[in-house]
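One structure is given below, encoded as structure tokens.
A protein chain is absent from this complex, but the other protein chains hold their places.
Moving on, here comes subunit A:
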Amino acid sequence: MSVAQFGGQVAAEAGGPGAGEVEQERRRGRVGYLLLLPGLLWLVIFFLVPTVQLVATGLYDPNGSLDTGYAMTWSFSNYWDVLVQYQEQFLRSFGYALIATIACIFLGYPLSYAIAFKAGRWKNLMLVLVIAPFFTSFLVRTLAWKSILSDNGLIVETLKTLQLIPEDGRLLATPVAVVTGLTYNFLPFMVLPLYASLEKIDPRLIEASKDLYASGVTSFRKVTLPLSAPGLVAGTLLTFIPAAGDYINSELLGTPQQRMIGNVIDNLFLVQLDYPAAAASSVLLMVAIVCLVVFYVRRAGTEDLL
């Protein structure tokens, strides 16, 4: 915003554009809108229309069914009903997503930092390794975690031997397993944007800060961390948003006690065929996430991301 003001000042000082320039400016503006058109069409057809449809479905008569058809009864109560009925799953989703995102930050930041500043000629290889899991399916990777965390698996056996968990303790089918799965699956979405913003930092800025009496730790706090904030914010969003709506991890690694809102929606749509309730839950999830994101980005002071 301040940059725009600055630009405006410069234009004003230059005496303002002449008549011919105004005409040219206008034509350039038209070309800009023309270029926007395909993308706009795409968004309208594949985003706006379905979203409106989804919101509308959430207002249909809850007593209708696939066979009898749904009547539009403006049943705002659908929204209230699902909120009350599934508030536990809503809260659990945001709780798990939050913990997984924090875990991703603590695992991902050192990793991105090492790749950006310390990896030397191994940099590209390490980046490929970060992305490598994407070459197999999300489902298969989560299934792999199921066997890793299984009751007779190496990890549980080792923890038992070390007496870190009791003899009848288990990892699978616990909140720990679900959060672990979420953390694992979304870690690359934290690492990549973080890496991109760390990579861009001019190492001379760190040197300048050390020259100005900042120790290594202070340089990190005062220079590296603030300069990587855009990557951190982007990474948090890319991790938190899909994690909050995820249902695979809970499905495969948890039990009904670890159900998240994604599982509820999945069940409402595909098993119970209760479309109004499913749509209402989806819309609520979306609204909640948008509110959280706006609040977070405001707090982080990185509005340019929105």
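Simple rule for what comes next: a contact is a pair of C-beta atoms (placed from the backbone, for glycine too) under 8 Å apart; a residue touches a chain by one contact, two chains touch by 3 or more; residues count from 1.
Quick note on the criterion: contacts and distances are computed from a predicted model.
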item	value
Name of the absent chain as recorded in UniProt (options "Spermidine/putrescine import ATP-binding protein PotA", "Carbon monoxide dehydrogenase", "Ion-translocating oxidoreductase complex subunit C" or "Sarcosine oxidase subunit delta")	"Spermidine/putrescine import ATP-binding protein PotA"
Chain not shown: contacting residue from A:208, A:273 or A:290	A:208
Candidate in contact with the missing chain, chosen from A:218, A:257 or A:272	A:218
Candidates A:83, A:102, A:159 or A:227 - the one touching the absent chain	A:227
Hidden partner interface residues of subunit A, rising order	2-3, 6, 202, 204-205, 207-215, 218, 222-223, 226-227
